[in-house]
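In this view, the complex is presented without one of its protein chains, the others remaining in place.
Letters are used for the chains, namely A and B, taken in the order the chains are written, and counting of residues starts over at 1 for each.
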Amino acid sequence: MNATQSAFDILLVDDNPADTDLTSEVLSRHGCRGEIHTVRDGVEALAFLRGQGKYAGGPAPQLVLLDLNMPRKDGRAVLAEVKSDPALRKIPVIVFTTSQSPRDITRSYELGANCYINKPGTLPEFVAAVTEFGNFWFRRAYLPHCNHEPL
Amino acid sequence: MPHGYCYLWNPALVWLHVISDALITLAYYCIPLALIYLIKKRHDLPFNWIFGMFGLFILGCGTTHLMEIWTVWHASYVTSGIVKALTAGVSIATAIALIPLVPKAIALPSPEQLHAINRELRTQIVERERMEQQLRETLRAREKTLTELDDRKCTIEELELARAALTESRGRLDAIIHSAMDAILTMDEDQRIVLFNAAAEKMFRCAAMDAIGGSIERFIPKRFHAAHAWHVRKFAETGVTNRIMGPRQALWAVRADGEEFQIEASISQTQATGRKLFTVILRDVSEQARVHLRNLRLAAIVDSSDDAILSKDLAGTITSWNRGAEQLFGYSEAEVVGKNVRLLVPEQRQAEEARLLEEIAEGRHVTRHETTRRCKDGREVHVSLSLSPVSNEGGKVIGAASIAHDTTARKRTEEQLAAKADELLRSQHELSAQQRMLQSVLDSMTEGLVATDSEGRFLIWNRAATNIVGMGAANVPPAGWSKHYGVFMEDTVTPLPDELNPSVRALRGESGAAVMFLRNAELEHGAWIEVSASPLRDKDGKLCGGVTAFRDITRRLLDERKIRELNEELEDRVVERTAQLEAANKELEAFTYSVSHDLRAPLRHIAGFSGILLEEFADKMDKEARRYLQRIQDGTHHMGALVDDLLKLAQVGRRELKLQPTHLDLMVKDVIRELEPDIEARLVEWKLGELPQVEGDAGLLKQVFENLLSNALKYTRPRSRAIIEIGQTFVDGQLTIFVRDNGVGFSMKYADRLFGVFQRLHRQEDFEGTGVGLATVQRIVQKHGGRIWAEAELDKGATFYLTLRMAGNGRQAAGAGAAS
Partner (left out) sequence: MSQNDVDILLVEDNQEDAELTVHALRRGNLANTLLHVRDGEEALEFLFCAGAFVHRSFEHPPKLILLDLKLPKVDGTEVLKRVKGDARTCTIPVVMMTSSREERDLLRSYNLGANSYIQKPVDFQRFLETVKTVGLYWLVINQPPVIAAQKARGQASS
């Protein structure tokens, strides 16, 4: 049996389209068979997670990749809301940001981020980082609402 | 000798006399001409013959002067003398005639005196002017005379006559005014009453003394004061002398005592010495109004009556015709009034009509005379006639009022009733036959059935009733039933009160049912009966009795008690068993949990350490040892898979279904995509047909397709070109999903073992597997209320069929898909 990951839904929350495009590309090349959804700010992210407005009836993601600095509602606020909402708390949130500020890192963990990944500046490093967390989260870790084990 | 000689023929003297005499003659001749003209024109002049005499006298004088001229040149003194003598005679006669006239002439009033009289008369006339129309004509004639007098064109005699006439008319007028039936009032410009007649006193209940000098407004209801003032002003402006006031019966007046009443009034105005006077003639029409109203009502009644109402004279000529008559007979009023009523009488009844008219002529009434009449369209109608004689004021019968009531419908009903009566008679025979049948039915019933009249006397008491109660119908009033028949409440000892006994309640109009216990001399051990009773009512809904049905339920109660006891026991057992099951479930849960956690641990250790041995100590072992270690590795791997599959199977049993509409086509596409890495270099053709939307647990259903599709992939491995088809079809009219492959298939001999746990139809070295997958698939499908089965042929491939519940709106879509 080959290593496969069941299909599931991933939400990318990032206002930078170049980053989300690259992320999607790398993830789908590295064993992520999920559908990758993209939203551009925190307000949309919460609407997507709660299936509100134009996202009514849409899928509930099993994993969220969250940038911190975004228009309208930033990543910190989204994180705080997700982790204080009993219905959403279980969804792993990966903070994926260019910020290396110790304050951001600590604050994110305090708010309940599942991990904190630095978004590297160079392309090879970026690809490597995405590949690594893809390896871990999609091939090793068990995610909630996912009935099928990795491998 | 001519007279000229006297003048000495002096031409001047002669001509003086001649010319003077000629002028006198001319003048004297003119006067009588004027007088003659006057007499001719004024025949009414008093003493006009004296004017004639004057004329003759002056003519004579004129002729004497003419003769004077003649005698100047001709001495015909004889002729002259004769003329003079004639003139003298006429003069003396005139003088004699004039003498007796002088005192008469003196007696005539002078023009000044006449003028004064005039004024006085005019005042009187003005007063008279306020009188009724006929009187006014007279007044107007006088007024004309007065006007002529004013113009000094009348003679003294005429004035005399006028005065006499005026005096007379004044008297007449006063009498008329005071004896008039109508109230007559005269007001001046300020609406102050100046005349108030006896009728007015009566009408307004107010003496003339009190009324005169006061304002008319006291006799007008307050609410009309303003309108009255406006009308008076308007009327005065028009200058019209006479007018009816207001529309008919629309005026109201008020009596001195405050009572209001309806009047009719006309008003006139006159101008006297610069003042305007208004005279009003009033008539109390209250009574008239009442009569009018009553007539209107009567007319309306007649008009709105459905019955035909007509009147005729004694000859039978129709004089009036109401709308009912129009409707009944079809003739309009215009068509029949003036025609003879025989028009409506059928030929064979003409004599009868004559008789009726005779009756009427004798003043008798005819009531409810049943006959027929002919309508305009020739149809005959049944009518009930009522005729009343109509008499004139003198009491003489002059005609009849006839009311015709259409009884055609009634007649028809009567005929129908007669027919029904016949039928009833016939059916009575049938009824008695039915009654006999009913009796046999009652007797063959196993239920007791009794019926009573409203007093509680038994009318029916069937055989079963006697059997159940143990005795027959007894002449006992309802209040005594409980005691007589031994009726008790469910405790079997308390006598049943009447208000709980349905049979007694039925007689009060209530329906009811009850279970009761009977024990009497004939029923020593007693019996349980179930009773239901209802009141009986006649066709008018009046209570006329009660009917009670009952049956012996003693045996049933015993059976029920036994069943209840058994049930209780059973329930206890169920509770016990459920508890056992729950405990077993918990145990199983604990077991699977420990399988998940604990059983895998040692397996992992064996695999782990053997793996380390193989990887890190391989060089220290010979080939044989390495091969054994590899066997250990394979064994642990297989056992790991077994444990995982068993866990899944166990989870299916425990898991609660999360039902939701699920798109199978999307799900199958997902599964195929996930299987792609397993295909590697193989040639696989997926034939994906249309798939329905089903109601199911998406997670579990996905396991079904993962198993079925990976099996299909596995068992087609020997094929150079694998064909795997997924689609829907109808099996026994039910939408069914199928997965078909062209793989190695299997013998249908073993089909029943296909879905068993650990059952495998292939050797492990040919096709790896745990033998749990299809068991899991079956569990999932069954848990969804569906069915799964397979058809296969060895080496030809296999097809798996499964049925699932369609999602609410997916059924149609699926059906359409299957049809296309």
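Heads up, the rule we're going with is that contacts are C-beta pairs under 8 Å (C-beta built on N, C-alpha and C of every residue); 3 or more make two chains touch, one makes a residue touch a chain.
Since the structure is predicted, the reported quantities are computational estimates derived from the model, not experimental observations.
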| query | Of the listed residues B:Tyr37, B:Trp73 or B:Phe609, which contacts the missing chain in the full complex? | reply | B:Phe609
| said: If the hidden chain were put back, which residues of chain A would touch it? | reply: 86, 89-92, 100, 102, 105-106, 109-110, 112, 114-118, 129, 132-133, 135-137, 139-144, 147, 149, 151
| Considering the entire assembly, which residues of chain B contact the chain that has been omitted? | 593, 596-598, 600-605, 607-612, 633, 636-637, 639-640, 643-644, 647
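One rule holds for everything that comes next: only the chains that are shown with their structure count from here on.
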| remark: Whole-Å distance, C-alpha centre of chain A to that of chain B, is 73
